[in-house]
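One structure, pasted below without further comment.
Only one protein chain is missing; all other protein chains are in place.
Just so it is clear, A, B, C and D label the chains in written order, and each chain counts residues from 1 on its own.
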Amino acid sequence: MDVILFLVFATIAVLCAINVVVQSHPISSAVSLVGVMGSLAILYLLLGAEFIAAAQVIVYAGAVMVLFVFVIMLLNAGAESRRGRSFMVSLLGVPLLMAFLGLLAYYVQRLFRQDVTVHFGGFTGGTARDIGRALFTTYLLPFEATSILILIAILGAIVLARKELD
Amino acid sequence: MQLWLIPILPLAGFLINGLFGRRFSKTAIDAVAVGSVVLSFAWVLKTIFGLGDLNTAHTEHYFTWIQSGAFSVNCDFAIDRLTVIMLLVVTGIGSLIHIYSVGYMAHEGGYYRFFAYLNLFMFFMLVLVLAANYLVLFVGWEGVGLCSYLLIGFYFDKKFATNAGNKAFIVNRIGDFGFSLAIFMMVKQFGSLDFGTVFQQAAGAPENVLFWIGILLMVGACGKSAQLPLYVWLPDAMAGPTPVSALIHAATMVTAGVYMTARSWVIYTHAPAAMDIIAYIGIATAFFAATIGLAQNDIKKVFAYSTVSQLGYMFVGVGVGAFSAGIYHLMTHAFFKALLFLGSGSVIHALSGEQDMRNMGGLRKYIKWTFLTMMCAAVAISGVPPFAGFFSKDAILLAAYHHAPWIYWLGTITAGLTAFYVFRAMFMTFFGEYRGHEHPHESPPVMLIPLVILALLSVAGGFLFKVPEFLGTIFPAMEVPEDMTLMVISTAAGLLGILIAYVMYVAKPGMADSLASSVRWLYTVVYNKYFVDEIYDATIVKPVVNGSRAVLWKGVDAGLIDGAVNGIGARARNVGSVLRLLQSGNIRSYAGWILFGSVLVIVAMVAVTGGVR
Amino acid sequence: MNAVPISWFLILSAVLFSLGVAGFLFRRNIITVFMSIELMLNAVNLSFVTFSYQLKQVNGHLFTFFVMVVAAAEAAVGLAIILTVYKNRSTLNIDDVNSMKN
Amino acid sequence: MPVNLIFHPTDLIRILPEIILTVMGTLLMVLDPVLHRRSSNAFGHLSLAALLAALGGAIYACTQAGPAFGDMLIVDGFATFFRVLVIVVGILTILPSYRFLARQDAETSEYHALLLFSIAGQCLMSAANELIVIFIGLEISSIASYVLAGYLRDDKRANEAALKYFLLGSFATAFFLYGVALIYGSTGTITLTEVRAAITGQNAPSPVFVGLAAALMFVGLGFKVSAAPFQIWAPDVYQGAPTPVTAFLSAGPKAAAFAIFLRIFMTAFEPIGAGWEPLVWISALLSMTIGNFAALQQTNVKRMLAYSSIAHAGYVMVALTARSDGGTAAAMFYLAAYAFMNMGAFAVVSHLSGRGERYQSIDDFAGLAQKQPMTAAMLTIFMLSLIGVPLTGGFFGKFYIFRAALESHLVWLTVLGLLNSAVAAYYYLRILVMMYMHEPGEATAGVEPLSLGLRAALVLPALGTLFLGIFPTWILNFATRSSVLAK
Partner (left out) sequence: MNLLVVVLFLPLAGFLIALLVPRSSPQGSRVWALALSLATFVASLGLLYWFDRNSAGEQFTIDWPWIAAPEIHFTISANGVSLWLILLSTLLTPICVLISWRSIQNRVKEFYAFLILLEFGLIGVFLAQDLFLFYVFWEVSLVPMYFLIGIWGHERRIYAAVKFFLYTMAGSVLMLAAIIYLYVRAQTFNYPAILDMLSSGRLSFDRGEQLLLFLAFFLAFAIKVPLFPLHTWLPDAHVEAPSAGSVMLASVMLKMGTYGILHFCLPLFPSAARTCAPWIAVLAIIGIIYGALVAMVQPNMKKLVAYSSVSHLGFVVLGIFSFTQMGLDGAVYQMLNHGISTGALFAIVGLLYERRHSLEIADYGGVATTAPWLATTFLITTLASIGLPLLNNFVGEFLVLQGTALANYTWTVYASLGVILSACYMLWLYQRVFYGEASEEVRHHVFDLNLREWAAVVPLIVMMVWMGVYSQSFLPPVSRNTARILEQTQVNVPFRVELKRGAEVSRAR
């Protein structure tokens, strides 16, 4: 049943991802990206990452993507024009991608220990409690550091999007 | 015995006149120039009498000039009987010509310059003859070349004069090329350049080395003594003032080759093959130049070719082993040829610059003294006994006959030709009617006195100074039986030449022209000196110059090498512009490149790590 | 069988990653391009979580967490930049942003 | 991995520079309204003070050397070297910024705050020993510099630069992150020292797997240090960004990126060095060649310097290829020398560029030597140093690098690299030619006198360059001592 679960949501994720790429209108891309994230959240649960799954839905699918959609609306970006082209990409793009994917996939599955399998509840260390503890002990430094990151994000937004440089 | 004083005196004269001459009065310049030379002549005499019989060389060492490792060249002077003769000739005739010049150059610009150069020449010439090793000799050798260059180009605003100067210097350089190579080979062979050492070891040296040394020395001698094929500079050298022609290009410098060859007699006696070649070249030159002399109209040109021809005789002399005879002729030739030149100088002076004999004639009425003195010289050169020329030329021809008869016969014919063209000149100048416009006037005594002295020498020099006996102690005595018939034949040839000349230019004027027109082509060829200059110019000078300009400079240097260098630069910039094309400015293609790179990196890494597993 | 081979997850993440790359390469709308980057990050997250499952460690989750934060920050800044670009050029076509080249 | 619930206060000392910078940065933002009324220079002064304090902090932290927060950070000589370096770069960025910002009348506290934060991030990178911290630090420094690149938001080129830098940057970061993930998966840890242990220990993961991860991380790092084949973004971004920021980008983030590059590859991946050496070899050669040859044709100074910075990245890669402590030391020294000469050069450029950065062409330097001999002389020093003429830091940098290379028997790389530097001479000379051998043009005719800040911004790097060129011993010894990384 885990398998089915995986297959279903993996398929959804991939399909949505493909949709992100093929859709010419940013909104639909955004929506399908949300789809990807949602299905990934399910897979996270399957992998025993409750907190992350939640965060994925709230932070990512929620906040971040909303921001995207918001901007898209703000700039009322329509379907993209097909002007301009990059010979490099149109010539080499697809083969390169294939090669890249091939390499990654091949080596990842070849080199990785096959015996381990995933089944629901196989790992339960991903609760909010565990994460909280790790976050405030071992990972205190990066955690604090991220605060700077957020600060910069704010600053950046101010600098770039403020009405006028006074 | 203070040999160094002999050359130093003229050098001092040169320095004084050269540095301050411009501010001096004429008399002061004369005093310095003539005085220095006369003094050194006096010192020569004193030295000779001081040294008694010079059966063995008297050497003086001054300082080490060049030293490197074991090899060293010293600044040494040596004097022996051969040197004595040269010293006397150089300083003696030098003095006379200096005196003569005082008169001759009186009205020329650059008076002080002239005498400075002349003194410098004396210095180098004396160094040349006094040298005790080949390198010091080479110093004098090059030095006299320089002076001749300077004096030929004395009228430096005249193109032809400076051209002649360059020609003289460069042709001499070609000769010196041989000389220097000979020196290098000597050092390689003997490890020294001192005459003593070299000659002492020469006996033991392999013959082919000696042969090559001899040949190379001969090349040098050919350059300096204007032998085939390097004689071409001497006729042009007449562009210089006449005293210069007399001193440098007749009496002294040009004979340096003969002197040097005689000096190296030891080497030659061990390399007979080389000697033969010298003899051949000598006789060929003698004949060849004589034929050219037949058709010249410029009085100095005539004597110039005559000089070449006479030098050829001297070469024959040393070539056939009669070194003393060669030197003998050197001396007598110095007397009468200097006289001929000074005389013609006096003529030119009389006609204030006219040199073409066709515009002369009948001058014996106007300038009697010049005429008489020159006549002595003419007779002497024609080998009429008992004048000076007779003895020396006869000695040479005699020796030549015993070496190879055909040389003798050719020499005799040459003697005839010589007599002919000399008297041709004499007759055209002094006999018949005056064809010029200038008003001839006799030269001042300061010019005539040297003429007279030289006249006496050319008349009596032959039997006064018996050079062969004097040099007997140096050179190997070659006993040549006196052969009356040969003597008579050669003398007859001379007289015949004079006779023909008389017939053609005095008895039947116009006969010459008709003869010339009858063999027009021959006359043209001879008149144009066999086009030798033109041939050299076309085959050597032009190809070298144009080749250097077109091929080497424009082609190789600018085209090939610099082209390659700049080409590299251009290529580099092209590479640059190709690389710039990657920078399309398009973000997606940039991303493409990054993907491309990452694929490469992954492949490479995986491949290698897979390898190092 | 009631268990999924772990490599499936990894391959999935590889596929998603590549799709993200593809999006970056082939989409012309700047925002979409940016979204493709988010997609790539998500793919990476999946790997992290998967590994963390395999190693029975919680760390992987934390990395995912940090990546999310970073992604959020990037989103804020990135969108701001996109805004300025749009203000200056009033276009969102990525191919029009190529005034500097060579 | 060790779990220490409460950290020691010394840990705080060890991150002193980061703390100072962050606090001051925040302070700047808070004081903005207060200060802005007074004088627009106040921000500059304040951030200078902050940087100086941070400098002191970094040095003080060095006295307390050791790991912090478990093994998240390692404050050692290496870390200190790069912390000091980036902080100095920061100072050299602020100094010319006074006039520059004034000219564009764009003095804000944010500019300085972002700068400080970015530097804080780089300090974090220099000391980081753990991939997550590295990642966070990288992002802090990068995101801040994205914004800085687009700081002049009304300038089309500026925000184009920002966009390119941002998109491509995050693109590359994703690869880096993927690499991290694979490392984590294969070794079960992301603390560099432990990774190394895991790679060398028994039941080590297949080197191919590690290699794959290393390759992916190489992509990210190569991008940050603008080494071929990931150099392609640099010219556009350098050209578009405001000149002081360009200077900063070319020295600060680059140095920090090299710091983590060295740490990762000389610590964690050192055991599979034979695996990545050819990679770095090629990358080094490519960077040098592409950089130098492409620069030959440039007419825009900033763009030319961008290519030159690619080439110089190549030289540092040569040092990395040597895979020896000597190489690491050489790289450190070179980065220091490069920071000085490049900052100086850019300072001159920003001095000359004029309002709206009109004058960026090489021709605009014509006759500078006659208008401002002092400036010209300084720029001459920097150019000669970039060429690698003796008695300048650049020369010793190259010297040490190629010595290290030869000690590792990289003869051909050395020869090719040196020939490259001969090629490079050409385009640096063009600037000297312009300054000294042409008559003044429009740009130089109207050049304004050197302000105090610019004076300092020129003289300090010049002195630094000469100092490194004449008495390199001190710095080099420090580098050599600290080049031995925790294994």
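Operating definition for what follows: a contact is a pair of C-beta atoms (placed from the backbone, for glycine too) under 8 Å apart; a residue touches a chain by one contact, two chains touch by 3 or more.
Owing to the predicted nature of the structure, the values given are computational and were not obtained by experimental measurement.
Although it is not drawn here, the omitted chain touches the following shown chains in the complete assembly: B, D. Checked against the full complex, the candidates B:Ile170, B:Ile277, B:Leu372 or B:Ala460 give a single residue touching the omitted chain, namely B:Ile170. Note that of D:Thr10, D:Thr200, D:Thr299 or D:Asn477, the residue touching the chain absent from this view is D:Asn477. Among B:Leu464, B:Val488 or B:Val544, only B:Val544 touches the chain left out of the display. Looking at subunit B, the residues touching the absent chain are 63-71, 135, 138-139, 142-143, 146, 149, 153, 156-157, 159, 162-163, 165-166, 169-170, 173-174, 176-177, 180-181, 183-185, 187-188, 544-545, 547-549, 552-553, 556-557, 561-562, 565.
Touching residues on subunit D toward the chain that is not drawn are 370, 384, 387, 389-391, 395, 399, 402-403, 406-407, 411, 414-415, 418-419, 421-422, 425-426, 429, 432-433, 436-437, 471-473, 476-477, 480.
We adopt the following convention: only the chains that are shown with their structure count from here on.
The mean-CA centres of subunit A and subunit D are about 30 angstrom from one another, to the nearest whole unit. In this assembly, the C-alpha centroid of subunit A lies 5 Å from the C-alpha centroid of subunit C.
Centre to centre, using the average C-alpha position, subunit B and subunit D are separated by 78 Å. Contact of a single residue of subunit C with at least two other chains is seen at positions 10, 17, 20-21, 24-26, 28, 33-34, 50, 52, 54, 57, 59-60, 62, 66, 70, 73-74, 77, 80-82, 84, 94-95, 97-101. Listed for subunit D are residues 1, 132, 136, 139, 143, 146-147, 150, 153, 159, 162-164, 167, 171, 182, 185, 206, 208, 212, 235-236, each touching two or more other chains.
For subunit C in complex with subunit A, the residues that touch the partner chain are 1-12, 14-23, 25-29, 31-32, 34-36, 38-39, 42, 45-46, 49-50, 52-54, 56-62, 64-66, 68-77, 79-84, 86, 92-96, 98. Listing the residues of subunit A that touch subunit B in their complex gives 84, 86-89, 92-93, 96-97, 99-100, 103, 107. Against subunit A, in their complex, subunit D makes its touches with residues 1-5, 7, 15, 22, 25-26, 29, 36, 68-70, 72-73, 105-106, 108, 110-111, 113-114, 117, 120-121, 124, 132-133, 136-137, 139-140, 143-144, 146-147, 150-151, 153, 159, 162, 182, 185-186, 205-206, 208-209, 212.
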